[in-house]
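Here the complex is missing one protein chain, while the rest keep their positions.
Coming up: subunit A.
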Amino acid sequence: MARPALARLSPFNITSLALGLAFLYLPIVILVIYSFNASRLVTVWGGWSLRWYVEFFNDEAMLSALAMSLRVAAMSATAATILGTLAAVALTRAGSFHGRTLFSGMLYAPLVMPEVITGLSLLLLFVAVDAQRGFWTVTIAHTTLTMCFVTVVVQSRLGSLDRSLEEAAMDLGCDPFWAFVKVTLPLILPSVVAGWMLAFTLSMDDVVIASFTTGPGSTTLPIRIYSEVRLGVKPEINAICTLIVGSIAVVIVVASLVSKLSSRQGENAAPL
């Protein structure tokens, strides 16, 4: 305690932190600045302008890809949150059961599995059952991937929760289901919301799995951006990326305000 000799913050620590954060943020900042560039040449500065934003909002194909992505993300994030929360409850509350190792293995593997494998295998399943590829197949694929992330997020919160609260509710006559709904669920709500947001962003982000599982006429925004980027840099892409970064920033600010609010209500909500 009283040993400042082990100074917690040496110049080395501060430098490495500052450099690390600069490395993480500089490319994004540069991207945002250049999205307001009037020049067609991406790196020649032609003054401030919103022309690439106008161009984006006039691009039918981009807009329909965006709509498709938003629909898939909303639907799959919701399904993933329900399934992932159930899985987290089972893993933290059910003790040992038959197939537990298989269950947790199946939930952890997709977190690190290369996406080309997950995408290919799901496509072969959809082909085998002759499923029409499009909105639903992408949604199912994204649900499968993102529910695993929801499980991890919710599980870490459930694991640190005081069980005596729900036991008390049951002692007072609640059946386990209502004890969960009335006591546990409100306590883990911040992490459930964080799980939903993570699932939503991951779905909005995915190129590889969507490319395998989508069909003609249902392109998602990342697939569209990806095919444009492959052909060369277009300033319009800078504008789209800035819009995405901006909306994510808004979501994060709102989320941290919500979690601060709920922690002020007498509970130590984890940041995000």
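Annotations for the structure displayed:
Simple rule for what comes next: a residue touches a chain if its C-beta (ideal position, glycine included) is under 8 Å from a C-beta of that chain, and two chains touch if they have at least 3 such contacts; residues count from 1.
In this text, contacts and distances are computed from a predicted model.
Not every chain of the complex appears here, and the one that does not is recorded in UniProt as "Binding-protein-dependent transport systems inner membrane component", selected from "Electron transfer flavoprotein subunit beta", "Nicotinate dehydrogenase small FeS subunit", "Binding-protein-dependent transport systems inner membrane component" or "NADH-quinone oxidoreductase subunit C". Annotation: of A:68, A:138, A:188 or A:244, A:244 touches the absent chain (contact as defined above). Of the candidate positions A:68, A:87 or A:193, contact with the hidden chain is made by A:87.
Subunit A residues in contact with the hidden partner, per the touch definition given at the top, are 3, 5-6, 8-10, 12-14, 16-17, 20-21, 23-25, 27-28, 30-31, 34, 41-44, 82-84, 86-87, 89-95, 97, 99, 103-110, 112-118, 120-122, 124-125, 127-128, 130-133, 140-141, 143-144, 147, 151, 155-156, 159-160, 163, 166-167, 170-171, 176-177, 179-180, 198, 201, 204-205, 207-208, 211-212, 215-216, 222, 225-226, 229-230, 233, 237-238, 241, 244-245, 248-249, 252, 256, 271-272.
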